[in-house]
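Provided herewith is a single structure, encoded as structure tokens, for subsequent inquiry.
Only one protein chain is missing; all other protein chains are in place.
Here the chain labels run A, B, C, D and E in written order, and each chain numbers its own residues starting at 1.
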Amino acid sequence: MDKMRYQKGVDKLMEYTVTDNKEAFTHLKIEENLKDISPDVSRFIIEFTYGDIYTRPGLDNKLRSLVTISSLVTQGTLPQLELHINAGLTAGLKPEEIIETFIQLLSYTGFPRVLNTIEVAKKVFKQKGITVQISEIE
Amino acid sequence: MDKMRYQKGVDKLMEYTVTDNKEAFTHLKIEENLKDISPDVSRFIIEFTYGDIYTRPGLDNKLRSLVTISSLVTQGTLPQLELHINAGLTAGLKPEEIIETFIQLLSYTGFPRVLNTIEVAKKVFKQKGITVQISEIE
Amino acid sequence: MDKMRYQKGVDKLMEYTVTDNKEAFTHLKIEENLKDISPDVSRFIIEFTYGDIYTRPGLDNKLRSLVTISSLVTQGTLPQLELHINAGLTAGLKPEEIIETFIQLLSYTGFPRVLNTIEVAKKVFKQKGITVQISEIE
Amino acid sequence: MDKMRYQKGVDKLMEYTVTDNKEAFTHLKIEENLKDISPDVSRFIIEFTYGDIYTRPGLDNKLRSLVTISSLVTQGTLPQLELHINAGLTAGLKPEEIIETFIQLLSYTGFPRVLNTIEVAKKVFKQKGITVQISEIE
Amino acid sequence: MDKMRYQKGVDKLMEYTVTDNKEAFTHLKIEENLKDISPDVSRFIIEFTYGDIYTRPGLDNKLRSLVTISSLVTQGTLPQLELHINAGLTAGLKPEEIIETFIQLLSYTGFPRVLNTIEVAKKVFKQKGITVQISEIE
Partner (left out) sequence: MDKMRYQKGVDKLMEYTVTDNKEAFTHLKIEENLKDISPDVSRFIIEFTYGDIYTRPGLDNKLRSLVTISSLVTQGTLPQLELHINAGLTAGLKPEEIIETFIQLLSYTGFPRVLNTIEVAKKVFKQKGITVQISEIE
């Protein structure tokens, strides 16, 4: 195992993690969830996705979240959207920017995928006690 | 027809258009391309997509391009990628940011869709005489 | 806000709505569901999708439902299928035509997406007390 | 080989075929195209898709074309769209109904897939000398 | 109805079925599930998919499961994955080969679809009391 790439991935993941609540230590949760069935998948997530890719210059954490969320809306993978809306907020995306991303996608993915995504965002925002400032975007 | 929404869309489209070369006046080209088969589709693109959506606050032109490109890579619609890589460059995205967006998408869409997209970007960059500053991102 | 387009959309949506039961006033439900997170998305659904598109001549309500259902099966967005199977029935599609649409799609989308759709249709038909007249189609 | 199902499929395919021009005898072309690499695939198209499915009551030829085209637009398989726009016209769909189907799909598939489809329709209509009666739909 | 094709399909389906437990007689369950809404869909599954296709030489039961699972992961149809992971195990795929298939797909479908699939596999393996031999693959 490549300690340095793995550690870089863990460090980067911590930047997307609020450490004083139940989302803390995302990398430990990923490892725990996969350890009995496929520990190398959690290793690849941390080494490759977070260690090799997310740590690159060129796009900051917020923009990487924006790109990721846009892809997940388009492919309709809702469980990952829940995770990455949370991660995006921690990385500094404003709730209004996330909602505006969904609106931008209406013309490109069609309404159904966006509407299913909004249901996920409603759940995440409610869990975090977030109120969208409607006037800022509409 | 709703003149104001249409005009807002034309004005916004112009911001994504370099007016002193062959890409000038994108809205006229969209209209020309669709006028004999479905003029209302060009009207909806301009009124709804550009007039209603792109003109909203909350995300600037560059971020709307980034979101759009991320969605198009994910769904694999290559002809639109050609248009929106061009539009994104005009809106101020650096070539290196566009390439880095593709790299961020590797983990989410898989390699094949990204590789097909890179072929499109190569063509657009070549047409525009753009050289990617590899050292800035790698 | 464009009152006329919005009102056209509301009027059209009412044609897809049975007003004497729990599905009544779909537009009010859409507004209610989105008002705290993204009211402009509900406005776009009503103004653009129902006000601009569904009101056009060229295809009647039943055919628009058939086209919509075919697209939703193909993309696998099940929550919208529940809504649009309901809407299609209200618009006058026979349950047997909806099932036959699913059968037609077997060769184009493969069996898995059709089978997941049939589970949704079973639920909707049961809620409405609908019995499919098998002899009419098989 | 099941002669009856195969013959039923050939007969049905002939209903989608203009026999006095280059599209004549579609089943012979399908067979010819696949005979050296996978003749059973052409057999399954004719026996299963056309023999078992298209011959069913419940939806007429025009509606089966409409459902098929809607699915192909949504999945973005352009070569089949060329074939099925041709078949739909032969089955009696008006060009204006095909265009209106594309417009109905804007909200469900997004604009990119529809725009790529319209390019295919332009080609087919041009080959057939068809002029869309814009006034009928817009 | 074509008795021979149907019977061939039932016989093949039995090879994917453990007959001494609750998964026994899959064909009866498919028929039961669809009999009130669309019995011909169950007939097509058995006649065409299992009777015509699965019975062919060229690929054995295990390889057909591997191909099927790879397609289902890629399209993200989770209910069918549950069925086909079960069927694959009965056909002789080792749990470790199924997990390794998921890992092979990481580069081609992206991580989200694979992670959602692993959740399904965890559930199936738990129901069957299967422990993955991590050391064999990692």
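Methods note: a residue touches a chain if its C-beta (ideal position, glycine included) is under 8 Å from a C-beta of that chain, and two chains touch if they have at least 3 such contacts.
All of these numbers come straight from a predicted model, not from anything done at the bench.
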Visible chains that the absent chain touches, using the contact criterion stated earlier: A, B, C, D, E
From E:T26, E:N86 or E:T101, residue that would touch the chain that is not displayed: E:T101
Touch criterion as defined above, residue of E:N33, E:S70 or E:N116 at the omitted chain: E:S70
Hidden partner chain, residues of chain C it touches: 106-112
Residue numbers in chain A that touch the chain omitted from display: 2, 5, 40, 44, 48, 52, 56
For chain E, the residues touching the chain missing from this view: 48-49, 53-54, 56-59, 63-64, 66-68, 70-75, 96-97, 99-101, 103-109, 136-138
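We take it that only the chains that are shown with their structure count from here on.
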Chain located farthest away, centre of chain B as origin (C-alpha): E
Which of B-C and A-C has more C-beta pairs touching across its chains: A-C
Chain E against chain D, contact positions shared by both copies (same if over half, else different): same
Interchain centroid distance [CA atoms averaged], chain B/chain E, Å: 41
Whole-Å separation of chain centres (CA-atom averages), chain C against chain D: 24
Contacts with two or more other chains, residues of chain C listed in rising order: 40, 44, 48-49, 56, 72, 75-76, 99, 103, 106, 137-138
